[in-house]
Each structure stands twice: as C-alpha cells, then as structure tokens.
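What follows is a single structure, and I will ask about it in a moment.
Of the protein chains in this complex, all but one are displayed in their positions.
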Amino acid sequence: MTVKPLGDRVLVKMEKEEEKTKGGLFIPETAQEKTQIAVVVAVGDDKDEIKVKEKDRVMFDKYAGTQIKIDGDDHLILSMGDILAVVS
Amino acid sequence: MTVKPLGDRVLVKMEKEEEKTKGGLFIPETAQEKTQIAVVVAVGDDKDEIKVKEKDRVMFDKYAGTQIKIDGDDHLILSMGDILAVVS
Amino acid sequence: MTVKPLGDRVLVKMEKEEEKTKGGLFIPETAQEKTQIAVVVAVGDDKDEIKVKEKDRVMFDKYAGTQIKIDGDDHLILSMGDILAVVS
Amino acid sequence: MTVKPLGDRVLVKMEKEEEKTKGGLFIPETAQEKTQIAVVVAVGDDKDEIKVKEKDRVMFDKYAGTQIKIDGDDHLILSMGDILAVVS
Amino acid sequence: MTVKPLGDRVLVKMEKEEEKTKGGLFIPETAQEKTQIAVVVAVGDDKDEIKVKEKDRVMFDKYAGTQIKIDGDDHLILSMGDILAVVS
Amino acid sequence: MTVKPLGDRVLVKMEKEEEKTKGGLFIPETAQEKTQIAVVVAVGDDKDEIKVKEKDRVMFDKYAGTQIKIDGDDHLILSMGDILAVVS
Partner (left out) sequence: MTVKPLGDRVLVKMEKEEEKTKGGLFIPETAQEKTQIAVVVAVGDDKDEIKVKEKDRVMFDKYAGTQIKIDGDDHLILSMGDILAVVS
C-alpha cells in the first residue's frame, strides 16, 4: 500500500504523544496551541517546491492538511507551504 | 455515452464501499473524515497540468468536484488541483 | 436575431427535460444535483480559451452563467471556465 | 456635453422598454432576470481591451456599471469585462 | 500650501452644486445615485497610469477616494482606477 | 534607540494637533474624517517603492499602519501604499 503525494504535497506520519517533547521542544497544549510535528514519509514530484525529504521531522499549523489513516497510523497530506520549519 | 473532461479536469468513478480499505488504507468515517478515493476514467487535454492517468486510484478532498451519474454509477469531475495523491 | 458572445464566453441552449438522460447519463435530481447539460450555439472570439464548438453538448455547474431567452427558448451565456466536460 | 470613458470602460445608452424585445430576444422579467441591453455611445482608449464599437447593441449583467443621466436619458459606464455579448 | 499626490493618485476639487448639471449632464439625486464630478487639481508621478490632466472634469464613483479640505474647499484624493470618464 | 523600517515601509512621527491645520489644510474632524498627516522619520530599503524622504510631511488613511511610541512620541509604521500625498 503506497500513497504518492502529487505536486508540492508531502505525506507525513503523526508522532505519538510521547515523542512530541523530545529534545526540549514543547508545543503548548492550550487553546492557543497551533503547531504540530510529524515525520515526512513521501514527497511530491515538484522538485522546485519540495524543500524537505523523507525522515525529516517537520512543524506545521495544526489545522493544515488532510487527514488519512494508513495501516492504522494517523497521517496527513500537507502542501509544502503549510510546513513552517524542520526540527532536528 | 462519453464524458470528456476539459482542460485540467479529471473524471473519476467512485469506489464501492468494500473497495475503500483494501491494502490497509483506511479513511476515518467520523465527522472529521475529509478524503475519498476513486479511479480515474478520463483526463482533460491540458498536458502540462494533468499528472494522473486512466485507472490510477486517486485521493481527494471529500467536498471537491462535481457529482454526476453515468450508467447508474457515481462519478465526479475534479480539477487536477483537488487531487492530493495517487494510491497504489 | 443573433447573440454573439465576447471573449471566452459561450452561448448555450438548454436541453428539454426528455433529452437530459439520453445515452445513459443521469444528473441526480436531488438537493445535491449540481450539473446541467446544454448545446453550444455560439462561441466567443478568444481562440486560445475556447475549447468547445457549435453543437457540442457541454456539462456545467448548475448556477453558472447568465440566463437569457431567445425566441422563447432558454439559453445561458457561460464563461469557458464554467464548462466541465463535453458529452458525446 | 461629452462623456469620454477611460481605459477599458464603455458608455452605453439604455434602450426604451419597447425596444428590448425586438428581434425575438426576450429578457425574462422575473426575480431571476439578470441581463439588460443597451447601445454603445462611446468607448475608452484601451485598444487591446475594447471589443465593441459605437452603435453596437450589447448585453450585460443587470447590476453592472455606474448609472448616469445625459440630457435626460439613462446611461451606464460599464467595464469591458461586464459586457457578455453583442446582439445584432 | 501644496498637496502632491503620489503614484497613480489624483487630487480633485469638488464642484459646487450649481455647477454639476451644466452641459445637460445630470447625476440622479436618489438612493441609487452613484457618481460625482470634480476638477483635477494635481496628478501623481506615475506617467503610465495617469490618463487625466489638470483642469479635466472627471466622473467617479461616489464612495471612491479620501476626503480632505484645502483652504476651506472640499477635495478628494482618488486612485486613477476610480475615475470612470472625462466630461467636457 | 533606532527603528529601521524594512522593505517599502516608512516610519512617521505624528504631528501635534496644533500643527495639523498649518498652511490652510484642514482635515475634517467628523465621523467621515479619514486622513492624517505625519512627518517621515525613516524609510525602508526598497528603493523602487519608496517615493518619500525624511522630513516630508505625508498624508495617509487614518486607520493605516501600526502604532508605536518612541521616547514618548506617537509614531506609525506605514506601507508606502498607505501614503496618499506629500504636503508642502
């Protein structure tokens, strides 16, 4: 089962809760919280727009993207423009 | 009876329910569910924009496109930009 | 009496009800129904944008275009971008 | 007294009611009615955009343009993009 | 005291009421009235956009521009795009 | 303490009330009042867009820009496009 994103889209796998704060990063869990972190699983074919690669941990606005489940795990399809930063 | 999409549009045939979860992909059936899967039946003439081909299984936002029935089967006319990924 | 569309506009004549389902195509008559079919009567002068020709049966979003009556028959002036597909 | 439209604008003189249906064209006078017809009196200086000429009878959306009276007659200043078709 | 408009902006001086109908032009004073006339006092430095010159009488949408008083007289700063026509 | 505007932005210092009407210019103090005058203190680095210089008195829409206080004085950071005219 493969999901191949198109154009400038990026498929990411959501991190489990316990992984989110590793390395000192903390996303505030309040009403103002707006970001999430996930790991890149596959990228689209638009070489000019795609600035991340597989296995990058990326940060994005909480309400960005489209939710899907693959083999029971939560994933998102994001547009490259929804990705704010790479976390390492 | 033929429906030929124009420009960057793509005609897709909706999958029956039992087909949707094959290969481990699962679209959550909750209020948040937002994607659907269908099979490409015909593509428009805009070669630069069209990135899918007949028989591709494609994933798109649930509220994208325009519904039509052809010979009793549910179809959609999507714009290429509504298609998020190819599933294989 | 002639109505000559300008630019990328297309003049279409609405089909009578009994013609709409010929060839197995069926537009669902529910609240969700969103498409209609009509026959092209005249096209604008923007050669680059116009992708249909006289006598084509075209499909478009139900609320697209501007209604006029010519010799008692319902017509619409559509923009090329409102036309989704050619039906044959 | 001269009104010279600028750029892609067109000055049109509204037709009297009795003129509107000549030649078999009928604009439905219901809540859905959306078009009107008028005669071009003067055009702007944007040669690339202007596609009509003086004395053309043109059709446009009912709520387009800006109303003025010249010597007691109703006129409109329309943008070229508001004009749907030439009627002859 | 000088007000020099910038870019494609135009400074106009409002006409007194008695001047508005000279030459047979009449702007309807109803709820639908939408245009006004004023005389150009100064123009911006954007030569490509500026299509009027000092002393031109220009017509514009009633709610366009920004009001100022200079030496007690009502003026407006308009963008070139707000000016519909030159009246002569 | 220095505030250096970026791009096409301009830092202006608000004029005291008594300065506003000098030279015969009067900004009406009614509900319709919409302009203000200030003196340019610093300009951004976008040479193509910046059309004013330090010490120019400029006129702008009342609700434009972002308010800051520097050493107790009211200032605004405006975009060049918010500035309507230079007053001299």
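Order of writing sets the labels: A, B, C, D, E and F. Residues in every chain begin at 1.
Just so we're on the same page, a residue touches a chain if its C-beta (ideal position, glycine included) is under 8 Å from a C-beta of that chain, and two chains touch if they have at least 3 such contacts.
The shown structure was predicted, so the numbers you read here are calculated from the model rather than taken from an experiment.
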Residues belonging to chain A that touch the chain removed from view: 23-28, 32-35, 51-52, 59, 61, 83-88
Interface with the undisplayed chain - residues on chain F: 1-7, 9, 11, 45, 66-72, 77
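We take it that only the chains that are shown with their structure count from here on.
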Chain E against chain D, contact positions shared by both copies (same if over half, else different): different
Rotation angle (°) superposing Cα atoms of chain D on chain F, nearest 5: 105
For chain F, residues that touch 2 or more chains besides their own: none
Chain contact topology (line, ring, star, complete or other): line
Interchain pairs in contact, sorted by label: A-B, B-C, C-D, D-E, E-F
